[in-house]
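This report refers to the structure that appears directly beneath it.
Note that one protein chain is taken out, while the other chains of the complex remain in position.
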Amino acid sequence: MEKSLSWREFIITRLIQTSGYSAILFVALIFFFLLREGLPTLSEVDAASLFNIRWYPIEDYFGILPLITGSLIVTLGAALIAVPFGIGTAVYISEIAPRWMREILKPLVELLGGLPSVVLGFLGILVLAPFLRVFLNLPTGLTALTGSLLLGGIAVPTVVSVAEDALDSVPRAYREGAWALGATKWQTIWRVTLPAARSGVLTAVMLGVGRAIGETMTVMMVTGNAPVLATKLGSLFSPVRTMTATIAAEMGEVANGSTHYHVLFFIGMVLFIISLIVNIIASSVVFRSKKRAERILS
Amino acid sequence: MTKFLAQNRHTVQRLGFIAITLMALLTVLPIIGTIIFIIVKGGSAISVEFLTGFPHDGMRAGGILPAIIGTLYLTLGTAFFSVPLGIAAAIYLAEYAKDNRWTRLIRLAIINLAGIPSVVYGLFGLGLFVLFLKFGTSILAASLTLSIMTLPVIISTSEEALRAVPQAFRTVSISLGATRWQTISRIILKEALPGILTGVILGLERAAGETAPILFTGAAFFLPRLPQSPFDATMALPYHLFVISTQVPEMPIQIQYGTALVLLVFVLTMNIIATVIRSRARAKRQW
Partner (left out) sequence: MVDKIIIENLSLQYSDGTESLRDVSMGIRQNAVTVLFGPAGGGKSTLLRCLNRLNDLTEIKASTGRILIDGENILDPKTDVIALRRKVGMVFARPVPLPMTIRENITYALDLAGETRKSKLDEAVERSLKLAAVWDEVKERLDDPAIALSGGQQQRVCLARVIALQPQIILLDEPTSGLDPISTGKVEAALLELKKEYTVILVPHSVQQAARTADYAAFFLTGELIEYGEGKTLFTNPKQKKTEDYIMGRFG
């Protein structure tokens, strides 16, 4: 192909190529280290007690089921909030809002995405939890619900920005065709535009859910950190503990190389695999937006 | 039912628009509300002493300077590792990579890095940097961990910024006798720079606010003096806020809100800078 002008060009090209492949290296590294420190769990703790419902490491109870259900219920709650509000806001920004409103809203939503999770957790403890305790007459405000509400807020910006991209990419001709046939704007949105943006919106939801599952600080601060199996609807109103919070809370206190240490890494591995699956599915729902470039630059 | 809806289309539309607008407002107003709330509650704690002094009395009085400096160090450390690597990787993807299996694998890896929970990064950082490479709990270990976490954001926004530059520039430049790298360095990078910068700042903003990755890799609660080398541990704003709001009994509320406010301002400033860069670039664009 092109003949290099000089060695300099050759070296630069090689450096760039190596940088490109570095992402693969890092994923492999992370997976390897999680495996290295997490696999010993399987030899130290038998499967039956691992998938038990009692998590009490001090007395060698390493049942991770309550942690898994904790994560699930909080994530589910978050999704129930983030999906309608996220898609609704995306529809508003993309289809209904006047131009000037759009210019205000988009940066604002992005701002929400940048708020540190510890700040939201902090407000959760001081404001939201007491409010919910009084409002719903609960023994404590540190519940799965509190976590879901905050997590929903954290996941919304992700859902909004990806969904809004998707809606924006729907060719104008689709909408104009519907209007020409006599549909109202409202009907067009729900029967034409949204279905056309279906794959992108789905991606948005999956990415939002992924964000919620992986959140650590907020849930650690407001969900009460009680590793209780969460299976009933009522569990929403009582404390739970997520996998992420468990790792964050207990890692500082474990002895290097102990069983507890290995189990925490094992949980980390589980989280890694869950996010791997969610992200593979989200990305295979193929969605490329040319307008995304303009979003960054505008 | 459908018939009813169809016949009353315009009413339905009006109601629907109201509902959606309310939804958007409900999403956005809490954001503004949160920020104002923290400003109001924390504003009274802000003073020169708070911002430049050291903490006393087990963090219950005095200032939070070491936490501010610590976050600054961590942000710079993250930038040091992730920015050159991230931009180079983005250049590879946008300008050199062919559409084959390997490239798809790289993209998959990036998507995965983006989705890994922050606490898992903390575990990884602990395993690799703190223990295996024996860097100990240090700014170095924490920065490296945060860098890998920030990499996907920088790569994807930079790649999009590069792709946004019209293909025609490349063709023209090559036809005038430039090599691929000359084209990239003289034209493409220059034009993509604002977009890249925006992405970098937004990525670093997120790194500055993260707690979980630095929990076991570099953060400390009380250090008597500022870190002297990359191998020292450091205080940091997000971690500090976490500890004083959950672990210290009889912590004055003022200090908590004050700390939250400082962190918020740190993060918001970066956000505003990024937004300003973006809109000024849009106005000055020569294509």
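Labels for the chains are A and B, by order of writing; each one numbers its residues from 1.
Operating definition for what follows: contacts are C-beta pairs under 8 Å (C-beta built on N, C-alpha and C of every residue); 3 or more make two chains touch, one makes a residue touch a chain.
Because the structure is predicted, anything quoted here is derived from the model rather than measured.
Q: Please pick, from B:Ser82, B:Thr179 or B:Thr234, the residue that touches the omitted chain in the full complex.
A: The single option touching the absent chain is B:Thr179.
Q: Tell me where the left-out chain touches chain B, residue by residue.
A: On the chain B side, contact with the omitted chain comes from 166, 168-179, 182, 186-187, 190-191, 285-287.
Throughout what follows, only the chains that are shown with their structure count from here on.
Q: Which residues of chain B touch chain A in their complex?
A: By the definition above, chain B touches chain A via 9-10, 12-13, 16-17, 19-21, 23-24, 26-28, 30-32, 34-35, 37-38, 85, 88-89, 91-93, 96-97, 102, 105-124, 126-128, 131-132, 148, 151-152, 155, 157, 160-161, 163-164, 179-182, 194-195, 198-199, 202, 205-206, 208-212, 215-216, 238-239, 241-242, 245-246, 253, 256, 260, 263-264, 267-268, 270-271, 275, 278-279, 281-282, 285.
Q: Looking at the complex, which residues from chain A come into contact with chain B?
A: 2, 4-5, 9, 12-13, 15-17, 19-24, 26-27, 29-30, 33-34, 36-37, 84-86, 88-89, 91-93, 96-97, 105, 107-112, 114-123, 125-127, 153, 156, 160, 184-187, 207, 210, 213-217, 221, 244, 247-248, 251-252, 256, 264-265, 268, 271-272, 275-276, 278-280, 282-283, 292-294, 296-298
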